[in-house]
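One structure is given below, represented as structure tokens, and several questions about it will come after.
And now, chain A:
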Amino acid sequence: MPKQISMLTMVMVAAGLLMITGIACADTVKIGVVENLSGSQASLDQPSLNGVKLALKEINDAGGVLGKKVEILIRDGKSDPATLATVTEGLMDQGISAVTGLSDTTMVLASAPAAQRAGIAFVSSGATSPSLPNEVGDSLFIEPFGDNVQAAAAAEYAYNDLGARSVWVLYDKAMDYTYLLQRYFCDRFGGLGGAIISKATYQTGDTDFRAQITSLKAKTSLPDILFISSGPDDIGTIVKQVRDMGIKTPIVGGDGYDTPLLGKVAGPTAATDVYFTTHVALDSIGAKPFVQSYKKMFGHGPENGFAALGYDAFNLIINAVKNAGTTDPKAVKAALAATKGFKGVTGTINFPKGIRVPQKSVSIIKVEAGKFIFVKEVMPSEIPAP
Partner candidate 1 sequence: MNADFLLKIDALSVSFGGVKALENYKLSLPPSRILGIIGPNGAGKTTLFNVLTGFIRPDSGHIHFNGQEITRWEPYQIARLGISRSFQNICLFGKLSVLDNVIVSCQIHERTSFLSALSKTRAYKKNEKALREKAWKLLCVFGLEKHADRRAMTLAYGDQRRLEIARALATAPKLLIIDEPAAGMNPNETQDLLDLILKLKEKFNLTIVLIEHNMNLVMQLCEYIQVLNYGRLAAEGLPLEIQQNQEVIDAYLGDTNNAGSN
Partner candidate 2 sequence: MNKNKHALYLMISMGLFFCAVYLLDAYGNHYYQRVSNLMMIYVILTVSLNLSNGIVGISSLGQIGFMSIGAYVSAILTLPPGLKEHWLTGLPHWMSTIQSGLFPAMILAGILAAAIAFLVGIVILRLQGVFAAVTTLGFLIIVKVVAENWMTVTRGGRGISSLPTYTNLWWTSAVAVITVYVVLRIIRSPYGRSMLAVREHDLAAQSIGINAPRIRLLAFVISAFFTAVAGALWANLIGVVSPGSFYLWLTLLIIIMMVVGGMGSVTGSVFSAIGFTILLELLRGFENKIAVYGISSIIFAIVFMLVIIFHPDGVMGDREFSWDWFKRITPLF
Partner candidate 3 sequence: MLEVTDLEVFYGNIQALHGISFKVEKGETVTIIGSNGAGKSTTLLAIAGLLKPQKGEIKYLDKHLDKLSAYQIVSMGISLCPEGRRIFTSLSVYENLLMGAVQRRDKKAVRDDIHWVVSLFPDLKDRLEQQGGTLSGGQQQMLAIGRALMSKPKLLILDEPSLGLSPMLVNQIFEVIAMLKNIGTTVLLVEQNARQALEIADRGYVIETGMITMEGPSSVLKNSDRVKSAYLGG
């Protein structure tokens, strides 16, 4: 008997699901949002989605765009490329004007080709590989600066301002972002005449870095700085363990550090003398309204830099819709490509002709006792080729 009941329940669940899956239609501006809301990438993409939701609320509260309300169609990619490709494909005939989302290059590479084929613009909110748009085609835009820009900025700041001449590198071997970032950094730092004394690696998910740090300690002389290329979830732990092992050397890194976790996980004593490049300082004056609205809507501040990027990417699309004066995806794409002087939380975005990576300046942030202090905004003098 339980057999029959279980089978019956399953059939009913399936039938119920079938009925629910109708398509709601209304005269709205539709934007697709593809994010990994479950699985290993969720901690990057969930804040990005929150940013999108905040932007959406602000736009609709202000009356929408082109006189219409804006609607988002959210899809979960489950951190699985095949699922991601499928759900993106599923969005393409839903009457959307553009797609945004995703924080990781590999994920964008699985998802964006569907948009490319359909001729719909895809604005990646968080992937920072500068070669990405060329790998996919004219439909792909990235919202943040390229890793080469921020890595060069970090290298120049370390060499010129911190006076560093040698560096020890630790990076996550399982991530595209962390690999590229350290590679560009080493390119530029080496180009300036700095020495890379050695590199160590770890894998996403590791929680113990003491073996690597101890081998650094065993070096005859400590380097001037440590360049640690890491994602937002790991950096707090790494900084904590570096400092716990008694190494006071300045630590330099990229926009993965842009998360309160750095201060909270590592603690104020450890999170000191750390420098990183990012899009905008979240406690800067320009970002204040965003941070406050975010807090109001979600009950806590932005989890990491991806929140602001998601927010900006969505506004960038709406801006393009406004400029195009239509919801037609082709026109929106053209308008996106012609974006000039769009002011977002994470900086001013211009897409130079034919280049779909924005030229933005890079903010340098210094961390002291867990607090983020804006140092300066730089534009690197020389940028490694993507």
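Candidate entries met the following condition: all candidates are chains of the complex that A comes from, given by their letters.
General remarks:
What we mean here is this: a contact is a pair of C-beta atoms (placed from the backbone, for glycine too) under 8 Å apart; a residue touches a chain by one contact, two chains touch by 3 or more; residues count from 1.
Just so it is clear, the model here is predicted, and its values are computed rather than measured.
Within the complex, chain A makes contact with only one of the listed candidates (1, 2 or 3), namely 2. Residues of chain A that touch candidate 2 in their complex: 2-3, 6, 9-10, 13-14, 17-18, 20-21, 37-40, 73-76, 78-82, 85-87, 89-90, 92-93, 105-106, 109-110, 113-114, 117-118, 135, 172-176, 178-180, 203.
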